[in-house]
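The complex appears here without one of its protein chains, the remainder shown in place.
Showing subunit A:
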Amino acid sequence: MASRNISVSEESRPKLPRHAKLKFDETRQVWVILAPERVLAPDEIAVEVLQLCDGVRSVGDIIDQLTIKYTAPREAIGTDVIAMLQDLADKGFLTEAREKTS
């Protein structure tokens, strides 16, 4: 069973758990996260980060990628990304890839 209480670090390889689905809502023209009994509306930055959370990339890789894209200081981006992902993890919308995938 996937661990539900994860602590996000640069080494984490996060992904959305099977019960949280990131989807573009064509009718309302917004990105949404579908979860049990709720629909969340993440902002643009959250969507961009979540699209990179594939269970393969590490948080460090994601920060590197965003640092290049936005030509911003790595430290500032890193702090923001980790805080955001931890917030999502605490709410149960982020999990870590399992060690072994079958």
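FYI, a contact is a pair of C-beta atoms (placed from the backbone, for glycine too) under 8 Å apart; a residue touches a chain by one contact, two chains touch by 3 or more; residues count from 1.
In this section, contacts and distances are computed from a predicted model.
Novice: Can you pick, from "PqqA peptide cyclase", "Sarcosine oxidase subunit beta", "DNA polymerase III subunit alpha" or "Autoinducer 2 import system permease protein LsrD", the UniProt name of the chain not shown?
Specialist: Its UniProt record gives the name "PqqA peptide cyclase".
Novice: By the contact criterion defined above, which parts of subunit A meet the unshown chain? Give residue numbers in ascending order.
Specialist: The list for subunit A reads 1-2, 4-5, 17-19, 21, 23, 25-28, 30, 32-34, 36-43, 45-46, 80, 83-84, 87-88, 90-92.
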